[in-house]
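Heads up, the thing below is written out as structure tokens.
One chain of protein is taken out of this complex; the other chains stay put.
Right after this comes chain A.
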Amino acid sequence: MISLGLEGSANKLGVGLIQHPKSGGPAAILSNIRHTFVSPPGEGFLPKDTAKHHRSHVIRLVKQAIKEAGVKVEDIDCISYTRGPGMGAPLQSVAIAARTLALLWNKSLVGVNHCIGHIEMGREITGASNPVVLYVSGGNTQVIAYASQRYRIFGEALDIAVGNCLDRFARTLRISNDPAPGYNIEQMAKKGGCLVDLPYAVKGMDCSFSGILASIDILAEKLEKRKGEGEKGWRDEGTGELVTREDLCFSLQETVFAMLVEITERAMAHVGSRQVLIVGGVGSNERLQEMMGIMARDRGGSVFATDERFCIDNGIMIAHAGLLAYRTGEVTRLEDSTCTQRFRTDEVFVKWRD
């Protein structure tokens, strides 16, 4: 069975085709392409510009994906699209594209929860059977464990998502958004080494990032002000070294990732699991993967992570999760093929797992 997936809940437009063999066994990725809307330094992506980006690229991407997959339209069984959560305008433009294709080709539609797409694709690629999932991206921060046919949320961000915290600090420093602000922060953090004091905000199983962002923004301002003082500038109390922008990126990463690893470890201890799966855009950060790997190893377990093709929003994960649901008989009727900005991971009844 073949499913075509369309993803466009944020600034990435992704189209992918996946095939599930009739006899079972691993899924075959036929094609997986993506086009990213990149905003100028110091700016985020606005919904209307992002929606426009998606509208102007979707036809070309669908054509290219089908061509790369080497399949005929008749071979496709269903069209899967992101139903939510995400930004309203981009979601709508992709939902319209999905409906159009379904009517044009007379195919079934399947609306997919974006978070479930990430989780299922991560499981499929890594082979992790029943992991605790850390889903970290620009819009979501959740620690998830599966129980009784639902992905249950153990802990989550109480305010902004961790990726949003990183993205916005990149804006403060006016770092490039190409290929992604988080990636550029990661590269700068590799050159930093002095840890400045930031709040550590774990609350129960949840965490909070907005206060940390406010604190580091203040520190960035302080750094900017004292830049002209040269040797007399701001020095770290411990090491006596001059504090740099790179140190701020380093400190931000060390602090927020320590919080994420801590709540993930707590969830693992609570459910008695030794596998961790990291999904979402921030999951492609190598420092986060490294920290999570050390934690998992010390617990006698292992970490599963995917590379940017599957971590960062993509069409194939929507195709995959859509096909899993379609195979259990689930279809979204045309009149129900809406999209929504709010759609929690635990709202989805997971029919395809025991």
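The rule is simple: contacts are C-beta pairs under 8 Å (C-beta built on N, C-alpha and C of every residue); 3 or more make two chains touch, one makes a residue touch a chain; residues count from 1.
Everything below uses one rule, namely that contacts and distances are computed from a predicted model.
Asks: When you check the chain that is not on display against UniProt, which of "EKC/KEOPS complex subunit BUD32", "Alpha-2,8-sialyltransferase 8E", "Mediator of RNA polymerase II transcription subunit 18" or "RBR-type E3 ubiquitin transferase" does it turn out to be?
Replies: "EKC/KEOPS complex subunit BUD32"
Asks: Among A:Lys203, A:Lys227 or A:Arg353, exactly one should touch the missing chain; which is it?
Replies: A:Lys203
Asks: Looking at the whole complex, which of A:Ala145, A:Ile185 or A:Val350 touches the chain that is not displayed?
Replies: Touches the omitted chain: A:Ala145.
Asks: Which chain A residues would touch the chain omitted from the figure, given the whole complex?
Replies: Contact residues on chain A toward the absent chain are 85, 140-141, 145, 147-148, 152-154, 156-159, 161, 195, 200, 202-206, 238, 254-255, 258, 261-262, 265-266, 268-274, 290-292, 294-295, 298-301, 341-344, 347.
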